[in-house]
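Here you go, one structure.
This view holds just a subset of the chains, kept in their places.
As written, the chain order gives the labels A, B and C, with residue 1 at the start of each chain.
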C-alpha cells in the first residue's frame, strides 16, 4: 500500500491531527493522544515522514483545513523537519514536539523545530514525553477558545493537577531534627 | 505609581496580551506587535516582570480570561520565567518568546521557556526577532480558528510572503560560466 | 486536600524551608535534608510547584519571613522556575538546586536557575545530589554567622571530611615499578 488516499480512513471527523515521522515516535506521541482522549477531542494518529513520504506530507498539510483539522501536532527527532514543513503548507496552528534523539538527547530535535524563520511559526513544546503531553494540552487550550465546555474541562483538569500536588505533601518525610540555638 | 490597577488602561478591548519582563525587551517584542497591528487584532503591550513584579504577574495572569484576553505572548531573557509562570496561572494559550541574552545568546532563555513540565505548556517560538514575529503570527493563526476574516487575511499574508521570494530571484546574479565537458 | 493552610503543619519552628517542585525531586533534595538533620537545624520539606501550585508558591514565599524561615532551599528540574520565583517574593536568601533532568542532564535546570536578572538573586549550587548536599551546607554556613555553636559544628564537619581524604590514601595501590635511569 503506497498511495496517500488510504491514509485517511481511521477516524471520523478529527479536529486534531497527530503526525509523527515514524512509528518509533509513538511511545512519545501517545502522551499527546492520551490527553486528547481524556478531553474527548476527536483526533487522528498518522505516520507522515517529511523525509520518506514528502508527497504525503504535502497532501496532509495542504488538505488539513478542508478535512476539518483545526490544530496539528507534529513530532519528530534529529533533523526534525516535519513540524516546520507542515507549517510551511498550512496556516493552521502547528505544535512541534522534539522527540528525544539517541546521540544528542533531543537538542538537535529541539533546535531543528524551534528555530523557524520569521513568517512560518512552529509552536514548540519540551523535548520528549512532557512536550507531547503539553502539545495535547495546548491543542485543548486553543480549541477551548471556541468551546466553553472544553474550557471548563481544562480548568477542572488543572485544578485536579493542583490538588494532586497538595496531596503529595504527605509523601515527604517529616524531619525529626533537634533544633540548635539560632 | 506602584499598584496593579493603573496598568490596565491603555487599550480598549484587547484580545492579545503582549507582556515582557522589561522595556529593554521591546525591540524584540515589537515584532509581535507589528504583526498584530498589521492584522488589526486588538492587543496591549505591558511590562510584567516575573521577578520584580510577581504581584502584577499573578494579577495579569489570573484576570486575563475575564478581561477578554484570548492569547498571551510573553517574552523574556536569561532565566526566563515569565511565560511559564503566566501559563501556570491561566488556561489560555501562552506563547513564549526567548529574548536573545548577552552571555549565552538566548540558549538560556530558550531552555528556561521551552522545557516546561508535563501539565503546564508554553508554546515556544524561536530566539529573538523571528520568534517574536512568529508569536504574533501564531496568535493570528489561533484566533483565525474562530474568524474566517482573519483566516483569509492570514492566507493572503502568507501568499504575499511567498510571492516575495519568487520576486527575489532576480536579485541573485546569473552565472556566466563556460561549461566543461561533463 | 487542596488548600494552602494544611501545608503548614509538619514541623515545629523550622528555620530552613526545603521546597521542591515534585516528590520525584526528593531523592535529590533529601541530601539537603540529611545535612540539616545532621547539624540539628530545624527545617521543613514541602512540595511547592511553581507551575502546578502557583498560589501555594505565592503563599509560601510571602509568608516565609513571618513564619520564622531564614533560608529557603528550592530544587527543581527542566524549566526550573521555583527558586527564581521564590526569590521574587521574599528577601530571604534563596538557594537553588538544579535537579538533573532526563533529556538535557540538568543543563536546562542549571541555566533556568542561575541566569537570574540583576535585582533578584538565586544562589545556585551544582546539578544533582552534590548541589543539594551543598545547599544544606550553605544554609548551615549562613546560619552559622549568627551561631557560634553552628560554626563550631561546621568546622568540625569539614575537619572530619578532610581527615577522611587523608585516610583514603591507603585505598590506592602502591606502585611496584622498576625504575629506569632518568
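Quick note on the criterion: a contact is a pair of C-beta atoms (placed from the backbone, for glycine too) under 8 Å apart; a residue touches a chain by one contact, two chains touch by 3 or more.
Just so it is clear, the structure is predicted and the values come from calculations on it, not from any experiment.
J.: Which total copy number does the whole complex reach if 3 copies are given here?
T.: If we count all chains in the complex, we get 8 identical copies.
The criterion applied here is as follows: only the chains that are shown with their structure count from here on.
J.: Give, as an integer number of Å, the spacing between the C-alpha centres of chain C and chain A.
T.: Here the centre of chain C sits 34 Å away from the centre of chain A.
J.: What is the distance in Å between the mean C-alpha positions of chain A and chain B?
T.: Inter-chain centre distance comes to 19 Å.
J.: On a C-alpha centroid basis, what's the spacing between chain B and chain C, in Å?
T.: 35
J.: Residues touching two or more other chains, restricted to chain A: which are they?
T.: As it turns out, chain A has residues touching two or more other chains at 126-127, 130, 161.
J.: Flag every residue of chain C that touches chain A in the complex, lowest number first.
T.: 1-3, 6-7, 10-11, 13-15, 22-23, 26, 30, 33, 36-37, 39-47, 49, 52-53, 55-56, 70, 78-79, 102-105, 143, 146-147, 149-150, 153
J.: Which chain B residues qualify as touching chain C in the complex?
T.: Touch residues, chain B against chain C: 21-22, 50-52, 54, 58, 77-81, 84-85, 87-89, 101, 103-104, 107-108, 111-117, 119-120, 122.
J.: Given the complex with chain B, which residues does chain A contribute to the contact?
T.: Listed in rising order, the residues are 31, 70-71, 91-93, 95, 110, 114-127, 129-130, 133-135, 137-138, 141-146, 151, 154-155, 158, 161.
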